[in-house]
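All protein chains of the complex are present and in place, except for one that has been dropped.
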Amino acid sequence: MTPSPEATSSPNRSAREFYLPPERRKVEGGGVPHVSAKNFSIYYGEFEAVKKVSADIPAKYVTAIIGPSGCGKSTFLRSINRMNDLLPNCHTTGSLMFDGQDVYGKFTDEVLLRKKIGMVFQKPNPFPKSIFDNIAYGPRLHGIRDKKTLDGIVEKSLRKAALWDEVCDRLDKNALGMSGGQQQRLCFARTLAVEPEILLLDEPTSALDPKATAKIEDLIQELRGSYTIMIVTHNMQQASRISDSTMFFYEGRLVEHASTAQLFTNPKDQMTEDYITGRFS
Amino acid sequence: MQLGTRKLLDRAFTALGFGSIAMMGLMLLVVLVPIVGNGIGAIVFRGTVEHRRMLYNEFHRGDAGRLKLELAESDAARSEVYGMLDRFEAEMAGMDAVRREEYRPKYEQVQGALRALLGPLPHDEAPALARLKYGQTRWDKAEERLHDLLFEKVWDYSNPDEMAKSYEVSRSAAFKGTSLVKLFPYVENNIDRLLQPRWTLYWGFITDSSIDAHFFGGVWPEIQGTLFLALGAMLFAFPLGVIAAVYFTEYARDGFLTSLLRSANSTLAGVPSIVFGLFGLTFFINTLKVSESKSVLAGSLTLALMILPTIIRSAEEAILAVPKTYKEASLGLGATKWHTIITVILPAALPGILTGGVISLGRAAGETAPIIFTAAVSVGSDIGLADVFSSPTQALSWNIYNLASEHEAAAEIRHVQYGMVLALISIVMLLNMTAIILRARISKKLKG
Partner (left out) sequence: MNGEAQATEGRSPAFVVSPLRRSLQKATKTAGHSLLFLVAAFVAVIVLFIFFFVARDAVPFFQIKGFSEFFTDTRWYPADDPPVFGALAIIYGSLMVTAGSAVIAIPMGISAAICLSDVLPFSVRQYVKPVIEMLAAVPSVAFGFFALVIFAPMLQNYGGTLLMWAWWLIASPLLLLASLVLSEIAAARFPDEKRRKLMQRSLLALFGTASLGLLFVIGRNLQAIEIVTGTNALNVSIILGFMALPTIVSVAEDALQAVGRDMREGSYALGATRAETIVKIILPAASSGILAGVILGIMRALGETMVVWMASGNSSHIPDPWFNYLDSIRTLTATIAGDMGEADQVTGSARFHVLFAMGLLLLVISFISNFISERIVVRQRKVLSGQ
């Protein structure tokens, strides 16, 4: 899972220094561009929802995407694991590379891609199955049938999602009976069970109460360093609390991308400043 | 307009709506209550000793010892009656020819009424038809027959401008002065001993085959035929319908072709059921020759076409009702589209799909017109599962029509008809009730 030394020593290395926020602890092997977009645009039919975005997402750090609603931040996030393929008339131009491979290439298997890029959605969406089956769904998909192995994966994933202690005695209960916050952590665990490299979080706390939100934020901090995390959020405090770098989208364009510390204290762009100071939203 | 009038009109308008809904409920009651009430009468009724004798002889069922005792008691009373007949015959033999010829037709009427009430008389030849072998098996019918014995219906044609009116005269008056006069009060007073009525729970109505064109016995072959036809139709229509629904909801792109297919679906839903019957006859039987003539297979195929649009529509609705997030979650975990449909979407939609399926099953069971030319016969042997490819079958819906409209003694066997309608309605209503409950559960579940 660790990026090979070749990657670390690639010409893009400078990104590492640029993104690393000085006040945060460094992550070993982190900072290389894990996902990089070049002039990447997304269209819904004629409408250009994301306009010529170029950016490098540092590996193993948390990148927040902020911006007013309808600015294309969710679209951009969902394009990384090609969830936008579900929409008719959606197509892209430019390039989006993940691990040096073209996400929208001719020979890309989107199923394998999604296995490596997990996603957690706005509203907790556990399947109407038992907790165990929810988490085992992914591993089973990818061919693991052995009960013992599955048991191990389920426990490991639940522990990673800080949910094991709460549910270990009722794994066979329907997942829909859990609280909203638990459901969302279950969705994290379910995603972790497939062992992705990247976690895409599409406003994962917007449907939760403050307590559950805090738990999810703690969880994200736990996972930082092991996974590349991208989180779309409406909540700027949240972005500044948990992310290492932040991207600001406005009307489909990437306005500014900088380390979180810099973006929130010393934004380069007037629009960014207006947004983070609440002059428009 | 004044405010008062406007409000009154508003009330009247509301009342109209309530009235309409109440009328619908009332109609349902008006149809169902007599059918259920009389239908239960086919299973629970006061059966006479003739009923038990019939059951014992034809179905080898019943308590032989008790039957023997009852028959002995009944025979004791009957021998009295038959003795009176013999005495009167002897008396008739002694009369002069004119008087004898005067009495003969009336006496024959009495004999006929007695046969209808008690079964064949001692000197009769053994009848061929089962219905003539036994007297009245049901007490309610026996009371009518007793009335026929005691009174004669006479028509009054005196006023040629009006329809003839009927009135009744006592038969005993006609035999005044003869020995037969005693017969009428004797039968009337001893009818309980003659027929030994007892409350009977006749489960055999559901599980027995019928004897002598539904005079006796039950409706099991019809129930079985109905189930064969309906389940067979589901066997074809359900998988096809669900797959088509998956295509429409998950794969079809909006366009001319899709809208054409959807139009075809609603066209098929609007085809009159009798036209399905014509199509089944000309296509499945005359063209494809799935069977030589009518068969369960041909009927099931025809019914399958009829219920297909309903299944597709309800399955589509059920699939569309599955939250989109399930699909996203599954795809996000790296499942293929097909795998997502099989493991996440269809299981979540299953109750909804089943609801539609169950309703369609009820519709297939209740429908008559498509099977008239393709599968249904009014009489025939009980068929087994192996015969469905080649044999026609009896079916509740068809036999209800047949017994009520074409049977030579339709009025005699009303109780069987009611029982059949009750059986059919029970099947259909049970299925619908299941669907309604299933749906209530789903909506509760979706609400959380």
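Order of writing sets the labels: A and B. Residues in every chain begin at 1.
Definition applied: a residue touches a chain if its C-beta (ideal position, glycine included) is under 8 Å from a C-beta of that chain, and two chains touch if they have at least 3 such contacts.
Since we're looking at a predicted model, the values are computed, not measured.
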Listed residues B:P34, B:G112 or B:P127, member touching the removed chain: B:P34
Contacting the left-out chain in the complete assembly, out of B:P309, B:G332 or B:P392: B:P309
Per the touch definition above, residue among B:I21, B:L69, B:L235 or B:V379 touching the missing chain: B:I21
Those residues of chain A which, in the complete complex, touch the missing chain: 1, 3-4, 6-7, 10, 98-102, 105-110, 112-113, 115-116, 197
Sites on chain B contacted by the missing partner chain, in the whole complex: 1-2, 5-10, 12-21, 23-25, 27-28, 30-32, 34-35, 240, 243-244, 246-248, 251-252, 260-261, 263-279, 281-283, 286-287, 305, 308-309, 312, 338, 359, 362-363, 365-369, 372-373, 397-398, 400-401, 404-405, 414, 417, 421, 424-425, 428-429, 432, 436
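Simple rule for what comes next: only the chains that are shown with their structure count from here on.
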Approximate Å spacing (C-alpha centroids) for the pair chain A, chain B: 64
Of all residues in chain A, those that touch chain B in their complex: 81, 83, 86, 88, 111-116, 118-119, 121, 123, 125-129, 137-138, 141-142, 176, 187, 190-191, 194
Chain B residues within the chain A interface of the complex: 253-254, 323, 325-336, 339, 343-344, 347-348, 445, 448
